[in-house]
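Below, a portion of the complex is reproduced, with chain positions unchanged.
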Amino acid sequence: MAEDPQRNFRSAYYEKVGFRGVEEKKSLEIVLKDNPLDVEKLSTFSQRFPLPSMYRIHVWKVLLGILPPHSDSHTLVSRCRLQQFQDISSALTAMRFTHTHTPQTELYLRMFQLENQKLPRRSEPRPADDEDENFLAISRAMEEIVDDPVDCYWLVRCFVNQFKIKFGDSIPHLPKSLEHFLSQEDACLLAHLKSSGSLHSLPYRLWFRRCFAGCLPESSLQRVWDKVISGSCKILVFVAVEILLSYKILLMGISHPDGVYNFLSNLPQDNTDAIVTKAIDLWHKHCGTPMHAV
Amino acid sequence: FLEDVKAQAKGELQASESRYQAQRRVTLALQTELLQLYSRLETEDSSATALALPAEGATEPH
């Protein structure tokens, strides 16, 4: 398909006039009509293209295993998911862990803790640890993307679990990878970050543990999460690289690591769509575009 | 086709099992909470008795 010059011409044309999404949406609709769904094809699609927002939640649910590939089973499985949500949340209410005014994100955290047998004793409450805080940050962002609380809990739960299982071993190496790609893109900026001591105190937790939740606004964030959910944690590195490149001039003027950290932790929200677009291009450039037929 | 039927059944079974496992975790959490409450009740009962005794003594004429 990709070799067809006619098609390439057409895609390029659409891209220019802003209709790029039309063709992609059609091809996704074809993939979504398959029964059972071809999960491989769906992940390839999400790796290559941004998901149309009307299909995003559905595709995420399939990719995260919240819905099985067989569409005939979706009703039955959705009912199980709903019941599981209700069972856990009502038990937490009975145990007085949560009340009517408890924020949804805190409810999700308690549910997640209960499911993992990590619920603290009510008589001995402990402050939220790093993992709890990461979970809460991801929940807060997911809440902005997903309206339905049942869907939202399941998406956070499975996102966090899948991220840990699939990428848990790779995450500690991402800062090194960032250094590598930054050296290729802008050695001068890297040298500055190194010499000022900032390189070791970049907001790695925000970037690589929270996957930019609380850093990027949802419209940009969901395009990054499309890639993470469909199987890439490398994309996180390229988003970080593009953030650094976009604010190069400003960063070159900060000589204190705390200053760099603080600026990057409270990133201006006006330019993030462009940053993500560039990051995805850079990621495709370095890691190649998945070439399965879609 | 047979594989397909099996895969579909597996998907449904997994969702059902996950729901069951969650219930088991709920049971455990509830039991822990109940246990704590019972021991709290016992402590309170015994301290209430301890409090009640001197109070009774105080009402007695000396």
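For clarity, chains are labelled A and B in written order, and residue numbers in each chain start from 1.
Methods note: contacts are C-beta pairs under 8 Å (C-beta built on N, C-alpha and C of every residue); 3 or more make two chains touch, one makes a residue touch a chain.
Bear in mind the structure is a predicted one, so any value in this text is a computation, not a measurement.
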Task = Quick one: state the whole-complex stoichiometry, one entry per label shown.
result = A x1, B x2
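FYI, only the chains that are shown with their structure count from here on.
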Ask   = Any idea how many Å lie between the Cα centroids of subunit A and subunit B?
value = 36
Of subunit A, residues touching subunit B in the complex = 36, 68-70, 72-73, 76-77, 80-81, 83-84, 87-88, 91, 94-95, 114-115, 117, 119, 121-123
Ask   = Within the complex, which stretch of subunit B touches subunit A?
value = 4, 7-8, 11-12, 14-16, 18-19, 22-23, 25-26, 28-30, 32-33, 36, 40
